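Structure first, commentary second.
Shown here is a partial selection of chains from the complex, left in place.
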Amino acid sequence: MVEMKTIQKTIDLLSEEASLQSVFHHKRNEEPMPSIEKLHEVVRTLRQILFPGYFGNSDVREDNVRYYMGVHVENLKRLLTEQILAGLCFSSAEKASCVKEAENICMQFVERLPLLREVLVTDVEAAFNGDPAATSRGEVIFCYPAIRAIVNYRIAHELLELGVPLIPRIITEMAHSETGIDIHPGAKIGRYFTIDHGTGVVIGETTIIGNRVKLYQGVTLGAKSFPMDENGNPIKGILRHPIIEDGVIIYANSTILGRITIGKNAVIGGNIWVDADVPAEAKIIQKK
Amino acid sequence: MVEMKTIQKTIDLLSEEASLQSVFHHKRNEEPMPSIEKLHEVVRTLRQILFPGYFGNSDVREDNVRYYMGVHVENLKRLLTEQILAGLCFSSAEKASCVKEAENICMQFVERLPLLREVLVTDVEAAFNGDPAATSRGEVIFCYPAIRAIVNYRIAHELLELGVPLIPRIITEMAHSETGIDIHPGAKIGRYFTIDHGTGVVIGETTIIGNRVKLYQGVTLGAKSFPMDENGNPIKGILRHPIIEDGVIIYANSTILGRITIGKNAVIGGNIWVDADVPAEAKIIQKK
């Protein structure tokens, strides 16, 4: 009996308006909710579209690839439109006003898929050429965490550019959880990009990365400090992450901070803290 | 035929008492076993209780929130009591003697939930204010790895304080696997705590952290050395991790080792190894 009262009281406390204040998501009637499970399905479907034959247990061959492409793209449309809509609703728009927008965005995203694949081919190439332990491009596509993280990032980046809230971030966080590589969907990253091993890599929201850049595990491309507003909180939206120019290599566990520029083909050694511009072609290593 | 003999022989070897000696868990009759799948369900249920409307696909609204709270709390009780019992049995107590204890502990844990939520609200606030890239508190609750890790830690810490063996550690390891953030359930952590990005963060068993502390990815709050016992093994239970006072910030990949104190509002730069006290308000950065 005592037990029942305790439980009862706890339930009451947990249901009080005051307690619920900032932890309760007030969903409007019948609005879809972003779903991590369904976004996993979106990404799985996209990988089947981008790299046919590698993922899913389908029997895809030259003579039937168009059938599969057709069906996967249809599935994608259905799944992704709902999640885009969920993202728009979550960010406080009314559902009715967003249905059409969600469909339009999804359509535009689909149109960009051939180009997306083209860029990803260069990333696969970079990972294969850059890793003496890689035995084939197929191995890279099938099991390299860097490719997994970069695929998610490139998908998320397109969606963010098309104005989708929340969903891009969830997609990159999914890769973060699986690979330990944390790329903000807002970052801009060129072609032929690769990351070796990857655990602990952080690439911040306003980072700009050129072509043919290679990072190693534990590299942070972060912000140095945040200008505060009158309430002592960081001001949002300021350009605060590095610019990494074409051909740069950054070795393991180095930390590059602030809106600085690492010039073309520069090489940054491991375990270094860099918060100032580095000229093109420079090589920097840890002091002993 | 040869094959069968080989298999047969291998099975015999693997079933020999000598080989099984230290790898075989001798469960007593009908005792429940800790289950990672069920603990995932426990955590999922707790997140539905703590942050209603965000997790699960339920249609929770103001006018029905008490129903959901009631049902989720009931589910929690059933699931968690079994796991607490499993933890007690695993640690070599007899089942019969633990059934009542498991129920009592679970009841006490449930009573602490309103307070747990109150503290977590301050953590969400810290994550939102501390990250210029965060667009809403909802986004933070829904997909920030730091919140995921801190929720698991705060749950696990309560259970450890209530005397539950093993289970708290499994719960923090679940978050470790998902986020790369490894917080020992024994650590004591104040309010308004946050971690940015998080991969590679380690917070040791005897660490004490004050209020309003912020850590970045790759920060270790670890032990420097372990006094050995006569057999050359580390002595267990010694206070060996740092004390981090209120308002401290520690940047990416720094390593703080030993029972030292980082004083109030101190700022530790990135990629540094610290094994001595740091005074309040100090700023320390890597030498170039």
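Lettered A and B in written order, each chain numbered from 1.
Quick note on the criterion: a contact is a pair of C-beta atoms (placed from the backbone, for glycine too) under 8 Å apart; a residue touches a chain by one contact, two chains touch by 3 or more.
Just so we're clear, the structure is a prediction, and the values are computed from it rather than from any experiment.
The copy number for the entire complex in this file, given 2 shown chains of one sequence, is 6.
Here is the rule we use: only the chains that are shown with their structure count from here on.
We define each chain's centre as the mean of its Cα atoms; on that basis subunit A and subunit B are separated by 25 Å.
Those residues of subunit A whose C-beta lies close enough to touch subunit B in the complex are 3, 6-7, 10-15, 19-27, 33-36, 90-91, 165-166, 169-170, 173, 176-177, 180, 182, 184, 186, 199-200, 202, 204-205, 218, 220, 222-223, 226, 233-238, 240, 253-255, 257, 271-273, 287.
Put simply, subunit B touches subunit A in their complex at residues 49-54, 57, 59-62, 65-66, 69-70, 73, 77, 107, 110-111, 113-114, 117-118, 120-121, 124-125, 129-139, 141-145, 178-180, 197, 199-200, 216-218, 251-253, 269-271, 285-288.
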